[in-house]
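All protein chains of the complex are present and in place, except for one that has been dropped.
Coming up: subunit A.
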Amino acid sequence: MTGFPILSVLIAVPMIAAIACLFVSANTARMLALAATLIDFVLGIMLWMNFDIGGAQWQFVEHAPGIFGPFGWSLGIDGFALMLIMLSVFLMPICIGASWRSITTRVPEYMAAFLFTEVLMIGTFAAQDLFLFYVFFEAGLIPMYLIIGIWGGANRIYASYKFFLYTLLGSVLMFIAMLYMAKTAGTTSIPALLNYDFPAHVQTWLWLAFFASFAVKMPMWPVHTWLPDAHVQAPTAGSVILAGVLLKLGGYGFLRFLLPMFPEASGQLTWLIFGLSAVAVIYTSLVALVQSDMKKLIAYSSVAHMAIVTIGLFAFNRQGIEGAMIMMLSHGLVSGALFLCVGVIYDQLHTREISRYGGLAINMPRYAIFFLFFTMASIGLPGTSGFVAEFLSLMGTYQVSTWTALLCTTSIILGAAYMLYLYRRVVFGEIKSDEVRGMVDLSAREFWLLAPIAAVVLWMGVYPESFLAPMRKDVSVLLARVDRAKPASDSNPTAGKPATVHEAAHGEAH
(Lines give C-alpha, C1' and ligand atoms only; values in the text may rest on other atoms or scores of the structure.)
Protein backbone atom coordinates (compact mmCIF):
# COMPACT_ATOMS: atom_id res chain seq x y z
CA MET A 1 0.00 0.00 0.00
CA THR A 2 3.02 2.27 0.01
CA GLY A 3 2.53 5.36 -1.98
CA PHE A 4 -1.23 5.06 -2.23
CA PRO A 5 -2.63 7.88 -0.08
CA ILE A 6 -5.50 5.82 1.19
CA LEU A 7 -6.37 8.17 4.05
CA SER A 8 -6.58 11.14 1.73
CA VAL A 9 -8.73 9.11 -0.63
CA LEU A 10 -10.97 8.14 2.27
CA ILE A 11 -11.47 11.80 2.92
CA ALA A 12 -11.68 12.86 -0.71
CA VAL A 13 -14.36 10.42 -1.84
CA PRO A 14 -17.16 11.72 0.39
CA MET A 15 -15.91 15.28 -0.11
CA ILE A 16 -16.26 15.09 -3.86
CA ALA A 17 -19.58 13.28 -3.53
CA ALA A 18 -20.82 15.93 -1.12
CA ILE A 19 -20.11 18.70 -3.58
CA ALA A 20 -21.59 16.71 -6.44
CA CYS A 21 -24.73 16.05 -4.41
CA LEU A 22 -25.55 19.73 -4.33
CA PHE A 23 -26.01 19.80 -8.10
CA VAL A 24 -28.17 16.76 -8.68
CA SER A 25 -31.75 15.61 -8.07
CA ALA A 26 -32.98 14.02 -4.86
CA ASN A 27 -32.82 10.45 -6.12
CA THR A 28 -29.43 10.83 -7.70
CA ALA A 29 -28.18 12.41 -4.50
CA ARG A 30 -29.35 9.38 -2.55
CA MET A 31 -27.62 6.98 -4.91
CA LEU A 32 -24.52 9.09 -4.99
CA ALA A 33 -24.31 9.30 -1.22
CA LEU A 34 -24.85 5.59 -0.83
CA ALA A 35 -22.20 4.83 -3.44
CA ALA A 36 -19.69 7.18 -1.86
CA THR A 37 -20.20 5.81 1.65
CA LEU A 38 -19.98 2.24 0.40
CA ILE A 39 -16.76 3.02 -1.43
CA ASP A 40 -15.42 4.48 1.78
CA PHE A 41 -16.50 1.40 3.65
CA VAL A 42 -14.61 -0.80 1.19
CA LEU A 43 -11.60 1.47 1.50
CA GLY A 44 -11.92 1.16 5.26
CA ILE A 45 -11.83 -2.61 5.02
CA MET A 46 -8.73 -2.36 2.84
CA LEU A 47 -7.23 -0.07 5.44
CA TRP A 48 -7.87 -2.61 8.16
CA MET A 49 -6.62 -5.52 6.09
CA ASN A 50 -3.40 -3.69 5.36
CA PHE A 51 -2.92 -2.42 8.86
CA ASP A 52 0.18 -4.04 10.26
CA ILE A 53 -0.88 -5.20 13.72
CA GLY A 54 2.01 -4.76 16.10
CA GLY A 55 4.00 -2.91 13.46
CA ALA A 56 4.88 0.76 13.40
CA GLN A 57 2.86 2.96 15.71
CA TRP A 58 1.82 5.32 12.92
CA GLN A 59 0.83 3.78 9.67
CA PHE A 60 -0.36 5.06 6.29
CA VAL A 61 1.44 8.27 7.11
CA GLU A 62 1.04 11.09 4.59
CA HIS A 63 2.74 14.38 4.86
CA ALA A 64 2.36 17.38 2.59
CA PRO A 65 3.90 20.33 4.35
CA GLY A 66 3.12 23.86 3.54
CA ILE A 67 -0.35 23.47 2.12
CA PHE A 68 -1.70 25.49 4.99
CA GLY A 69 1.31 27.56 5.80
CA PRO A 70 3.32 26.36 8.78
CA PHE A 71 1.11 23.43 9.57
CA GLY A 72 0.67 20.77 7.01
CA TRP A 73 -1.65 18.16 5.66
CA SER A 74 -0.35 15.31 7.69
CA LEU A 75 -2.32 12.17 8.23
CA GLY A 76 -1.58 8.84 9.83
CA ILE A 77 -3.35 6.36 12.02
CA ASP A 78 -2.68 4.02 14.89
CA GLY A 79 -4.90 1.23 16.14
CA PHE A 80 -7.25 3.52 18.03
CA ALA A 81 -7.82 5.73 15.02
CA LEU A 82 -8.21 2.70 12.76
CA MET A 83 -11.01 1.31 14.88
CA LEU A 84 -12.84 4.60 15.08
CA ILE A 85 -12.50 5.19 11.36
CA MET A 86 -13.92 1.73 10.81
CA LEU A 87 -16.83 2.62 13.04
CA SER A 88 -17.47 5.78 11.01
CA VAL A 89 -17.31 4.17 7.60
CA PHE A 90 -19.43 1.27 8.79
CA LEU A 91 -22.22 3.44 10.17
CA MET A 92 -22.31 5.92 7.28
CA PRO A 93 -23.96 3.76 4.61
CA ILE A 94 -26.44 2.66 7.26
CA CYS A 95 -27.27 6.30 7.99
CA ILE A 96 -27.81 7.00 4.33
CA GLY A 97 -30.04 3.95 4.11
CA ALA A 98 -31.99 5.05 7.17
CA SER A 99 -32.67 8.42 5.55
CA TRP A 100 -33.73 6.89 2.25
CA ARG A 101 -37.45 7.40 2.71
CA SER A 102 -37.81 9.46 5.84
CA ILE A 103 -36.07 12.53 4.43
CA THR A 104 -38.07 14.13 1.65
CA THR A 105 -37.14 17.78 1.80
CA ARG A 106 -33.86 19.22 0.55
CA VAL A 107 -32.46 15.76 -0.04
CA PRO A 108 -29.31 16.85 -1.92
CA GLU A 109 -28.31 19.22 0.84
CA TYR A 110 -29.04 16.60 3.46
CA MET A 111 -26.88 14.01 1.75
CA ALA A 112 -24.14 16.55 1.31
CA ALA A 113 -24.24 17.37 5.00
CA PHE A 114 -23.87 13.70 5.88
CA LEU A 115 -21.03 13.16 3.49
CA PHE A 116 -19.35 16.24 4.81
CA THR A 117 -19.71 14.85 8.34
CA GLU A 118 -17.96 11.71 7.20
CA VAL A 119 -15.13 13.75 5.76
CA LEU A 120 -14.66 15.56 9.01
CA MET A 121 -14.90 12.47 11.19
CA ILE A 122 -12.29 10.58 9.24
CA GLY A 123 -10.17 13.70 9.15
CA THR A 124 -10.35 14.10 12.91
CA PHE A 125 -9.27 10.54 13.56
CA ALA A 126 -6.51 10.60 10.97
CA ALA A 127 -5.07 14.07 11.57
CA GLN A 128 -1.49 14.13 12.78
CA ASP A 129 -1.23 17.85 13.05
CA LEU A 130 -2.64 19.70 16.01
CA PHE A 131 -4.36 22.42 14.00
CA LEU A 132 -5.51 20.10 11.27
CA PHE A 133 -7.13 18.10 14.04
CA TYR A 134 -8.70 21.23 15.44
CA VAL A 135 -10.18 22.24 12.11
CA PHE A 136 -11.70 18.83 11.52
CA PHE A 137 -12.81 18.49 15.10
CA GLU A 138 -14.59 21.82 15.29
CA ALA A 139 -15.94 21.81 11.77
CA GLY A 140 -17.73 18.60 12.69
CA LEU A 141 -20.12 20.84 14.53
CA ILE A 142 -21.34 22.57 11.41
CA PRO A 143 -22.98 19.79 9.43
CA MET A 144 -24.49 18.30 12.58
CA TYR A 145 -25.77 21.71 13.53
CA LEU A 146 -27.37 22.01 10.13
CA ILE A 147 -28.79 18.50 10.18
CA ILE A 148 -30.52 19.19 13.47
CA GLY A 149 -31.49 22.72 12.58
CA ILE A 150 -32.96 22.02 9.14
CA TRP A 151 -34.22 18.44 9.18
CA GLY A 152 -34.93 18.23 12.90
CA GLY A 153 -38.15 18.10 14.91
CA ALA A 154 -40.40 20.87 16.15
CA ASN A 155 -38.05 22.33 18.69
CA ARG A 156 -34.96 22.07 16.52
CA ILE A 157 -33.77 25.64 16.80
CA TYR A 158 -33.47 25.49 20.57
CA ALA A 159 -31.69 22.15 20.35
CA SER A 160 -29.20 23.22 17.73
CA TYR A 161 -28.56 26.41 19.60
CA LYS A 162 -27.86 24.57 22.80
CA PHE A 163 -25.66 22.07 20.99
CA PHE A 164 -23.72 24.91 19.48
CA LEU A 165 -23.33 26.93 22.67
CA TYR A 166 -22.02 24.04 24.71
CA THR A 167 -19.51 22.83 22.20
CA LEU A 168 -18.27 26.28 21.40
CA LEU A 169 -17.38 27.05 24.99
CA GLY A 170 -14.99 24.13 25.20
CA SER A 171 -13.51 24.77 21.81
CA VAL A 172 -12.32 28.24 22.62
CA LEU A 173 -10.40 27.08 25.64
CA MET A 174 -8.91 24.17 23.76
CA PHE A 175 -7.83 26.41 20.94
CA ILE A 176 -5.97 28.73 23.30
CA ALA A 177 -4.27 25.73 24.88
CA MET A 178 -3.24 24.47 21.46
CA LEU A 179 -1.71 27.78 20.56
CA TYR A 180 0.32 27.72 23.75
CA MET A 181 1.44 24.17 23.11
CA ALA A 182 2.50 24.88 19.57
CA LYS A 183 4.48 27.87 20.71
CA THR A 184 6.14 26.16 23.66
CA ALA A 185 6.94 22.86 22.04
CA GLY A 186 7.76 24.43 18.71
CA THR A 187 5.85 21.81 16.78
CA THR A 188 2.28 21.05 15.84
CA SER A 189 2.95 17.42 15.05
CA ILE A 190 0.83 15.21 17.25
CA PRO A 191 3.31 12.29 17.33
CA ALA A 192 5.99 14.71 18.48
CA LEU A 193 3.75 16.31 21.09
CA LEU A 194 2.88 12.88 22.43
CA ASN A 195 6.41 12.64 23.71
CA TYR A 196 6.88 16.21 24.77
CA ASP A 197 6.93 16.77 28.52
CA PHE A 198 5.17 19.93 29.57
CA PRO A 199 6.00 21.17 33.06
CA ALA A 200 3.59 19.73 35.59
CA HIS A 201 1.98 23.00 36.64
CA VAL A 202 1.36 23.99 33.03
CA GLN A 203 -0.05 20.56 32.31
CA THR A 204 -2.91 21.13 34.71
CA TRP A 205 -4.05 24.25 32.88
CA LEU A 206 -3.68 22.66 29.47
CA TRP A 207 -5.47 19.58 30.74
CA LEU A 208 -8.39 21.64 31.98
CA ALA A 209 -8.63 23.51 28.71
CA PHE A 210 -8.74 20.33 26.65
CA PHE A 211 -11.01 18.75 29.18
CA ALA A 212 -13.53 21.55 28.75
CA SER A 213 -13.84 20.71 25.08
CA PHE A 214 -13.79 16.93 25.28
CA ALA A 215 -16.06 16.70 28.31
CA VAL A 216 -18.77 18.52 26.40
CA LYS A 217 -18.36 16.29 23.36
CA MET A 218 -18.33 13.16 25.48
CA PRO A 219 -20.65 14.33 27.13
CA MET A 220 -19.85 14.16 30.81
CA TRP A 221 -22.11 15.22 33.62
CA PRO A 222 -22.94 18.12 34.14
CA VAL A 223 -22.38 19.39 30.61
CA HIS A 224 -24.57 16.71 29.09
CA THR A 225 -27.89 18.52 28.78
CA TRP A 226 -27.38 19.37 25.13
CA LEU A 227 -27.42 15.69 24.19
CA PRO A 228 -31.02 14.72 25.01
CA ASP A 229 -32.34 17.77 23.18
CA ALA A 230 -30.07 17.27 20.21
CA HIS A 231 -31.08 13.63 19.90
CA VAL A 232 -34.75 14.28 20.32
CA GLN A 233 -34.77 16.90 17.60
CA ALA A 234 -32.34 15.26 15.19
CA PRO A 235 -33.63 13.04 12.38
CA THR A 236 -33.00 9.31 12.93
CA ALA A 237 -29.79 9.15 10.95
CA GLY A 238 -28.60 12.31 12.68
CA SER A 239 -29.04 10.61 16.03
CA VAL A 240 -27.23 7.54 14.78
CA ILE A 241 -24.23 9.50 13.69
CA LEU A 242 -24.33 11.72 16.74
CA ALA A 243 -24.36 8.78 19.14
CA GLY A 244 -22.33 6.55 16.91
CA VAL A 245 -19.41 8.74 15.98
CA LEU A 246 -19.60 12.30 17.24
CA LEU A 247 -19.69 11.28 20.89
CA LYS A 248 -16.55 9.28 20.30
CA LEU A 249 -14.62 12.43 19.50
CA GLY A 250 -14.54 13.26 23.19
CA GLY A 251 -13.23 9.85 24.18
CA TYR A 252 -10.74 9.93 21.36
CA GLY A 253 -9.57 13.33 22.57
CA PHE A 254 -9.01 12.01 26.09
CA LEU A 255 -7.08 9.11 24.68
CA ARG A 256 -5.04 11.06 22.17
CA PHE A 257 -4.37 14.28 24.06
CA LEU A 258 -5.19 14.37 27.74
CA LEU A 259 -3.58 11.12 28.83
CA PRO A 260 -0.36 10.96 26.81
CA MET A 261 0.34 14.69 26.52
CA PHE A 262 -0.42 15.59 30.14
CA PRO A 263 0.19 12.40 32.11
CA GLU A 264 0.95 14.11 35.42
CA ALA A 265 -2.12 16.27 35.26
CA SER A 266 -4.20 13.25 34.30
CA GLY A 267 -2.93 11.36 37.31
CA GLN A 268 -3.68 14.24 39.62
CA LEU A 269 -7.14 14.90 38.25
CA THR A 270 -8.29 11.30 38.09
CA TRP A 271 -10.50 12.00 41.10
CA LEU A 272 -12.38 14.59 39.08
CA ILE A 273 -13.04 12.16 36.24
CA PHE A 274 -14.04 9.39 38.63
CA GLY A 275 -16.31 11.67 40.59
CA LEU A 276 -18.09 13.11 37.58
CA SER A 277 -18.41 9.70 35.97
CA ALA A 278 -19.83 8.03 39.06
CA VAL A 279 -22.37 10.82 39.40
CA ALA A 280 -23.17 10.53 35.71
CA VAL A 281 -23.83 6.80 35.87
CA ILE A 282 -26.30 7.02 38.72
CA TYR A 283 -27.80 10.40 37.89
CA THR A 284 -28.46 9.85 34.22
CA SER A 285 -29.60 6.26 34.73
CA LEU A 286 -32.24 7.42 37.19
CA VAL A 287 -33.27 10.20 34.84
CA ALA A 288 -33.49 7.70 31.99
CA LEU A 289 -35.85 5.62 34.11
CA VAL A 290 -38.51 8.32 34.16
CA GLN A 291 -38.37 9.42 30.53
CA SER A 292 -41.50 9.19 28.45
CA ASP A 293 -39.71 9.98 25.19
CA MET A 294 -37.84 7.04 23.67
CA LYS A 295 -35.03 9.06 22.19
CA LYS A 296 -34.46 11.00 25.37
CA LEU A 297 -34.23 7.76 27.29
CA ILE A 298 -31.58 6.38 24.97
CA ALA A 299 -29.77 9.72 25.01
CA TYR A 300 -29.55 9.65 28.78
CA SER A 301 -28.36 6.07 28.66
CA SER A 302 -25.59 7.26 26.34
CA VAL A 303 -24.34 9.64 29.00
CA ALA A 304 -24.19 6.76 31.47
CA HIS A 305 -22.32 4.58 28.99
CA MET A 306 -19.86 7.32 28.17
CA ALA A 307 -19.08 7.60 31.87
CA ILE A 308 -17.93 3.98 31.71
CA VAL A 309 -15.56 5.07 28.93
CA THR A 310 -14.04 7.87 30.98
CA ILE A 311 -13.46 5.79 34.10
CA GLY A 312 -11.86 3.08 31.98
CA LEU A 313 -9.52 5.54 30.31
CA PHE A 314 -8.43 7.03 33.61
CA ALA A 315 -7.84 3.68 35.24
CA PHE A 316 -4.32 3.83 33.81
CA ASN A 317 -4.23 0.14 33.08
CA ARG A 318 -4.71 -2.12 30.09
CA GLN A 319 -8.11 -3.50 30.98
CA GLY A 320 -9.49 -0.05 31.59
CA ILE A 321 -8.23 1.49 28.37
CA GLU A 322 -9.07 -1.46 26.16
CA GLY A 323 -12.49 -1.65 27.80
CA ALA A 324 -13.03 2.04 27.19
CA MET A 325 -12.15 1.66 23.51
CA ILE A 326 -14.45 -1.33 23.12
CA MET A 327 -17.13 0.64 24.93
CA MET A 328 -16.79 3.44 22.41
CA LEU A 329 -17.12 1.03 19.51
CA SER A 330 -19.88 -0.94 21.17
CA HIS A 331 -21.86 2.08 22.18
CA GLY A 332 -21.47 3.51 18.70
CA LEU A 333 -23.04 0.40 17.24
CA VAL A 334 -25.61 -0.37 19.90
CA SER A 335 -27.01 3.06 20.56
CA GLY A 336 -26.90 3.75 16.84
CA ALA A 337 -28.97 0.63 16.32
CA LEU A 338 -31.33 1.60 19.13
CA PHE A 339 -31.93 4.95 17.48
CA LEU A 340 -32.61 3.12 14.23
CA CYS A 341 -35.11 0.97 16.11
CA VAL A 342 -36.83 4.10 17.35
CA GLY A 343 -36.74 5.47 13.83
CA VAL A 344 -38.47 2.41 12.42
CA ILE A 345 -41.54 2.95 14.55
CA TYR A 346 -41.30 6.73 14.47
CA ASP A 347 -41.58 6.61 10.69
CA GLN A 348 -44.91 4.83 11.05
CA LEU A 349 -46.54 6.64 13.94
CA HIS A 350 -44.62 9.94 14.04
CA THR A 351 -44.34 10.00 17.79
CA ARG A 352 -41.60 9.17 20.23
CA GLU A 353 -44.00 8.94 23.16
CA ILE A 354 -43.49 5.55 24.77
CA SER A 355 -47.06 5.39 26.00
CA ARG A 356 -48.44 5.52 22.47
CA TYR A 357 -46.93 2.13 21.70
CA GLY A 358 -47.31 -1.29 23.28
CA GLY A 359 -47.79 -4.83 22.08
CA LEU A 360 -45.48 -4.47 19.07
CA ALA A 361 -44.32 -8.06 19.56
CA ILE A 362 -47.69 -9.12 18.25
CA ASN A 363 -47.58 -7.52 14.83
CA MET A 364 -43.86 -6.78 14.53
CA PRO A 365 -42.09 -9.97 15.70
CA ARG A 366 -38.92 -9.42 13.68
CA TYR A 367 -38.66 -5.91 14.98
CA ALA A 368 -39.15 -7.21 18.52
CA ILE A 369 -36.20 -9.59 18.13
CA PHE A 370 -33.84 -6.88 16.91
CA PHE A 371 -34.98 -4.43 19.53
CA LEU A 372 -34.50 -7.07 22.22
CA PHE A 373 -31.05 -7.92 20.96
CA PHE A 374 -29.88 -4.32 21.03
CA THR A 375 -31.54 -3.75 24.37
CA MET A 376 -29.59 -6.68 25.76
CA ALA A 377 -26.40 -5.40 24.17
CA SER A 378 -27.02 -2.03 25.72
CA ILE A 379 -27.32 -3.51 29.19
CA GLY A 380 -24.17 -5.53 28.66
CA LEU A 381 -25.39 -9.07 28.34
CA PRO A 382 -22.39 -11.39 27.91
CA GLY A 383 -22.07 -12.49 24.32
CA THR A 384 -22.65 -8.97 23.10
CA SER A 385 -20.09 -6.21 22.70
CA GLY A 386 -21.58 -4.28 25.62
CA PHE A 387 -20.44 -6.89 28.09
CA VAL A 388 -16.83 -7.00 26.97
CA ALA A 389 -16.74 -3.22 27.13
CA GLU A 390 -18.36 -2.80 30.50
CA PHE A 391 -16.53 -5.72 32.03
CA LEU A 392 -13.02 -4.68 30.99
CA SER A 393 -13.56 -1.04 31.77
CA LEU A 394 -14.96 -1.70 35.22
CA MET A 395 -12.33 -4.31 35.91
CA GLY A 396 -9.68 -1.73 35.15
CA THR A 397 -11.40 0.77 37.39
CA TYR A 398 -11.66 -1.68 40.28
CA GLN A 399 -7.88 -1.93 40.30
CA VAL A 400 -7.65 1.77 41.04
CA SER A 401 -10.71 2.62 43.04
CA THR A 402 -13.15 0.15 44.53
CA TRP A 403 -15.61 2.94 45.34
CA THR A 404 -15.75 4.14 41.76
CA ALA A 405 -16.05 0.59 40.52
CA LEU A 406 -18.92 -0.12 42.91
CA LEU A 407 -20.81 3.04 42.03
CA CYS A 408 -20.33 2.61 38.30
CA THR A 409 -21.16 -1.08 38.33
CA THR A 410 -24.62 -0.11 39.52
CA SER A 411 -25.13 0.72 35.86
CA ILE A 412 -25.73 -2.98 35.24
CA ILE A 413 -28.75 -2.83 37.56
CA LEU A 414 -30.06 0.59 36.59
CA GLY A 415 -29.36 -0.01 32.91
CA ALA A 416 -31.35 -3.22 33.01
CA ALA A 417 -34.17 -1.41 34.79
CA TYR A 418 -34.62 1.47 32.37
CA MET A 419 -34.01 -0.50 29.18
CA LEU A 420 -36.27 -3.41 30.07
CA TYR A 421 -38.91 -1.01 31.32
CA LEU A 422 -38.72 0.72 27.94
CA TYR A 423 -38.87 -2.57 26.10
CA ARG A 424 -41.81 -3.73 28.14
CA ARG A 425 -43.83 -0.61 27.45
CA VAL A 426 -43.11 -0.60 23.74
CA VAL A 427 -43.05 -4.25 22.79
CA PHE A 428 -44.94 -6.25 25.43
CA GLY A 429 -48.55 -6.08 26.46
CA GLU A 430 -51.69 -5.90 24.36
CA ILE A 431 -52.09 -3.59 21.41
CA LYS A 432 -54.01 -0.63 22.71
CA SER A 433 -54.89 1.40 19.66
CA ASP A 434 -55.84 0.95 16.04
CA GLU A 435 -52.92 2.98 14.83
CA VAL A 436 -50.52 0.55 16.51
CA ARG A 437 -52.51 -2.38 15.16
CA GLY A 438 -51.93 -1.00 11.70
CA MET A 439 -48.13 -0.97 12.05
CA VAL A 440 -46.14 -3.30 9.84
CA ASP A 441 -43.00 -5.29 10.56
CA LEU A 442 -39.50 -4.40 9.35
CA SER A 443 -39.20 -3.85 5.64
CA ALA A 444 -36.33 -5.49 3.79
CA ARG A 445 -34.47 -2.18 3.81
CA GLU A 446 -34.83 -1.76 7.55
CA PHE A 447 -33.89 -5.38 8.12
CA TRP A 448 -30.65 -4.96 6.22
CA LEU A 449 -29.82 -1.80 8.12
CA LEU A 450 -30.09 -3.56 11.48
CA ALA A 451 -28.74 -7.00 10.62
CA PRO A 452 -25.14 -5.93 9.89
CA ILE A 453 -24.97 -4.02 13.16
CA ALA A 454 -26.32 -7.02 15.04
CA ALA A 455 -23.71 -9.22 13.42
CA VAL A 456 -20.85 -6.96 14.44
CA VAL A 457 -22.21 -6.56 17.99
CA LEU A 458 -22.30 -10.33 18.32
CA TRP A 459 -18.86 -10.70 16.78
CA MET A 460 -17.41 -8.16 19.17
CA GLY A 461 -19.12 -9.90 22.05
CA VAL A 462 -17.96 -13.42 21.29
CA TYR A 463 -14.56 -12.81 19.76
CA PRO A 464 -13.43 -9.30 20.71
CA GLU A 465 -9.87 -10.28 19.88
CA SER A 466 -10.37 -9.01 16.31
CA PHE A 467 -10.94 -5.54 17.70
CA LEU A 468 -8.49 -5.68 20.57
CA ALA A 469 -5.53 -6.90 18.56
CA PRO A 470 -5.01 -3.75 16.42
CA MET A 471 -5.05 -1.60 19.54
CA ARG A 472 -2.90 -3.76 21.77
CA LYS A 473 0.42 -2.20 20.88
CA ASP A 474 -0.97 1.32 21.09
CA VAL A 475 -2.25 0.62 24.56
CA SER A 476 1.24 -0.52 25.52
CA VAL A 477 2.71 2.69 24.15
CA LEU A 478 0.17 4.74 26.01
CA LEU A 479 0.71 2.82 29.23
CA ALA A 480 4.45 3.23 28.99
CA ARG A 481 3.89 6.95 28.63
CA VAL A 482 1.47 7.42 31.52
CA ASP A 483 2.85 4.82 33.88
CA ARG A 484 4.82 7.35 35.90
CA ALA A 485 1.64 9.21 36.82
CA LYS A 486 -0.42 6.16 37.68
CA PRO A 487 -2.71 6.79 40.65
CA ALA A 488 -2.31 4.49 43.63
CA SER A 489 -4.62 1.53 44.01
CA ASP A 490 -6.87 1.41 47.04
CA SER A 491 -6.86 -2.38 47.17
CA ASN A 492 -3.23 -3.33 47.80
CA PRO A 493 -3.73 -6.92 48.86
CA THR A 494 -1.02 -8.08 51.22
CA ALA A 495 0.68 -11.43 50.77
CA GLY A 496 -0.84 -14.41 52.53
CA LYS A 497 0.73 -15.95 55.60
CA PRO A 498 1.61 -19.54 54.72
CA ALA A 499 1.82 -20.50 58.42
CA THR A 500 -1.90 -20.04 58.81
CA VAL A 501 -2.42 -22.13 55.73
CA HIS A 502 -0.49 -24.96 57.18
CA GLU A 503 -2.49 -24.80 60.38
CA ALA A 504 -5.77 -24.75 58.52
CA ALA A 505 -4.78 -27.75 56.46
CA HIS A 506 -3.56 -29.45 59.58
CA GLY A 507 -6.75 -28.77 61.45
CA GLU A 508 -8.83 -30.13 58.65
CA ALA A 509 -6.97 -33.38 58.38
CA HIS A 510 -8.18 -34.42 61.80
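Note that in this section contacts are C-beta pairs under 8 Å (C-beta built on N, C-alpha and C of every residue); 3 or more make two chains touch, one makes a residue touch a chain; residues count from 1.
Convention: contacts and distances are computed from a predicted model.
Peer 1: Which of the following names does UniProt give to the chain that is not shown: "NADH dehydrogenase subunit L", "2-succinyl-6-hydroxy-2, 4-cyclohexadiene-1-carboxylate synthase", "1,2-phenylacetyl-CoA epoxidase subunit A" or "ABC transporter ATP-binding protein"?
Peer 2: "NADH dehydrogenase subunit L"
Peer 1: For a quick check of understanding: of A:Pro93, A:Pro108 or A:Gly323, which residue touches the chain that isn't displayed?
Peer 2: A:Gly323
Peer 1: Identify the residue among A:Val24, A:Val61, A:Leu179 or A:Val477 that touches the chain left out of the display.
Peer 2: Touching the chain that is not displayed is residue A:Leu179.
Peer 1: Touching the absent chain in the whole complex: find that residue among A:Ile16, A:Ala212, A:Leu272 or A:Leu289.
Peer 2: Hidden-chain contact among the options goes to A:Leu289.
Peer 1: Which residues does subunit A use to touch the chain missing from this display?
Peer 2: Interface with the chain not displayed, on the subunit A side: 68-71, 131, 135, 138-139, 141-142, 145-146, 149-150, 157, 160-162, 164-166, 175, 178-179, 182-183, 222-223, 225-226, 228, 283, 286-291, 317-319, 322-323, 359, 361-362, 365, 376, 381-383, 387-388, 391-392, 394-395, 398-399, 402-403, 405-406, 409-410, 412-414, 416-417, 420-421, 424, 427-430, 462-465, 468, 489-501, 504-505, 508-510.
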